[in-house]
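Only one protein chain is missing from this complex, and each of the others stays in its spot.
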Amino acid sequence: MALVPMIEYDDAAPEVRAIYDDIRATRQVDWVNNFWKVLANDPATLERTWQSVRNVMAPGALDALTKEIIYVAVSVTNNCEYCIHSHTAGASAKGMTAQMFRELMAVVALANATNRLANGYRIDVDERFRDPAPR
Amino acid sequence: MALVPMIEYDDAAPEVRAIYDDIRATRQVDWVNNFWKVLANDPATLERTWQSVRNVMAPGALDALTKEIIYVAVSVTNNCEYCIHSHTAGASAKGMTAQMFRELMAVVALANATNRLANGYRIDVDERFRDPAPR
Amino acid sequence: MALVPMIEYDDAAPEVRAIYDDIRATRQVDWVNNFWKVLANDPATLERTWQSVRNVMAPGALDALTKEIIYVAVSVTNNCEYCIHSHTAGASAKGMTAQMFRELMAVVALANATNRLANGYRIDVDERFRDPAPR
Amino acid sequence: MALVPMIEYDDAAPEVRAIYDDIRATRQVDWVNNFWKVLANDPATLERTWQSVRNVMAPGALDALTKEIIYVAVSVTNNCEYCIHSHTAGASAKGMTAQMFRELMAVVALANATNRLANGYRIDVDERFRDPAPR
Amino acid sequence: MALVPMIEYDDAAPEVRAIYDDIRATRQVDWVNNFWKVLANDPATLERTWQSVRNVMAPGALDALTKEIIYVAVSVTNNCEYCIHSHTAGASAKGMTAQMFRELMAVVALANATNRLANGYRIDVDERFRDPAPR
Partner (left out) sequence: MALVPMIEYDDAAPEVRAIYDDIRATRQVDWVNNFWKVLANDPATLERTWQSVRNVMAPGALDALTKEIIYVAVSVTNNCEYCIHSHTAGASAKGMTAQMFRELMAVVALANATNRLANGYRIDVDERFRDPAPR
């Protein structure tokens, strides 16, 4: 059970209801998941987090599905149970197939392995990789 | 400096050379980066790791660029300096633009934040999110 | 269920009982929580860990509440379920209010986000921040 | 060297300059640290991150120094070099003494140790610790 | 419940059955644990992962028990519940005694603590420790 109670719509203050409404409208769903009902105990964090999610996860140079896939990759690396479930569901809703999910798991596992080989052997960054950011 | 010496092509045993050749041919480049030159101290790990990278990172249901982006997301979360540099370069070579890189950083940061909100508040997984894997 | 049985007071060896007594006396409570009952399977670790907790968590330049808050911050970052529960309870007992808890969660989430922005962009430490430790 | 160039004030777009001005005014300093100059490559992330930092780190139920101390605790746990330097400097500027810093390090180390004892032994959460959040 | 169904032997494709057979033969047991039944949803990952486990975990310069102990140390540090259970069982089957398990937990806890002291104080690597890898 969460450390704080979940705030249901009918019990919510007007500014919380407004955010719940915006979550449902933006996502075109008729419900609000537990994450937001818990954050509603702290309206400032609820608002800030929702604005960040809405802005960062909106399609841009990366499409919405790719962004959900990145979210799952981070959540698996950190082992956040809630986030793995919610963002796997989110990615599925946006078109992630079973085969894409499997490949995602395989890349995350491989990256976690080679991260440790690079760290453990203290491998020097190749000069050619310095300042490689795209322009 | 790496904990073990780097094995250059001219000093490498035949089975290591064969892998270096395959790396260059697969990637269509004329060089081999430090990661492989260090792993060459352990030919069994070199071979196993290269086979995994070649198979897992090949285009499939997820394209090669998306896989590199996932790799960067994991490496940033784990703070693997070598891997951030090498896979950012790899993603750039596969078409990641500056704007895509910025959005990638923004999603990774957001996911690391909300992972802790979910963990810290001990939020229960919504029933609707249980068994959400795509079919 | 824990990987080892919990050692109850009545079944404990004298040196374990002495530590249980000290835990209760130091904390002015009439019970011992599961953490210590499990560590009691290894009296050396029980003693060493309890001495560390007693010394490190005692009020000093940082008061006892601030120390519990730091403990929660680390435990949330690492996602240690037991530790989040026990140290949130500990902090509450020492005076953490609901609003303080919410702000703690917000700072932990923010720090986990900006940690990745700094790592991912490989931001150089400002010269002015070098050797900033207080004297 | 950072993966992207740092944007200096004189080269910055008006909306970036406005944020630099607000950072300096809010912190009552005459300079802007590298973190923001790098984020300025992505004005949306710069703005969102600065607004979060300004709001979350402002004194509330937890004072500004305690919030910086929490930030250092997270950054040390994650081993973010930039963040350890910048937030140790920030905490020092807000009054953290050498002794407070030492105690902070000691608590962070202890928490990282006991987190693993709790996880490794798979210790069950005490019933008394369930739903312990302050009201 | 796992995000994907477990594939039982009778329902498995021939190439999956062959791997199940090899797992049982290699380990000289008459069953296959859930990890493999879940990976069987992705036969390529099942095969690659099993080949890696079989090769890496075979006795070499490090004996099989030491390798299982290392596996537990990593799993505890990352807090992977499944892996802590399965590799503690594996180590026990290979001869880990109760006292060895306790000492393992104590070393893992200590290492996680001193890792943060070294990181937090930003301690410079001693020149004598540079290039210390065994020849």
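Labels A, B, C, D and E are assigned to the chains in the order they are written; within every chain, residues are numbered from 1.
The rule we apply is simple: a residue touches a chain if its C-beta (ideal position, glycine included) is under 8 Å from a C-beta of that chain, and two chains touch if they have at least 3 such contacts.
This structure is a prediction, so every number in the text was calculated from the model and none was measured.
If you put the hidden chain back, the residue from A:Leu39, A:Ala109 or A:Val125 that touches it is A:Ala109.
Among B:Asn34, B:Asn79, B:Ser92 or B:Thr114, only B:Asn79 touches the chain left out of the display. Looking at chain A, the residues touching the absent chain are 72, 76-77, 79, 81, 84-85, 105, 108-110, 112-117, 119-122. Contact residues of chain B toward the unshown chain are 3-4, 41-42, 44-45, 48-49, 78-80.
On the side of chain C, touch with the chain left out of the figure occurs at residues 1, 3-4, 44, 48, 51-52, 55-56, 130-133.
Quick note on the criterion: only the chains that are shown with their structure count from here on.
When the C-beta contacts at A-C and at D-E are tallied, the pair with the greater total is D-E.
Averaging Cα coordinates per chain places chain C and chain E 28 Å apart. Shown for chain E are the residues in touch with two or more other chains, namely 3-4, 44, 48, 79, 84-85, 105, 109.
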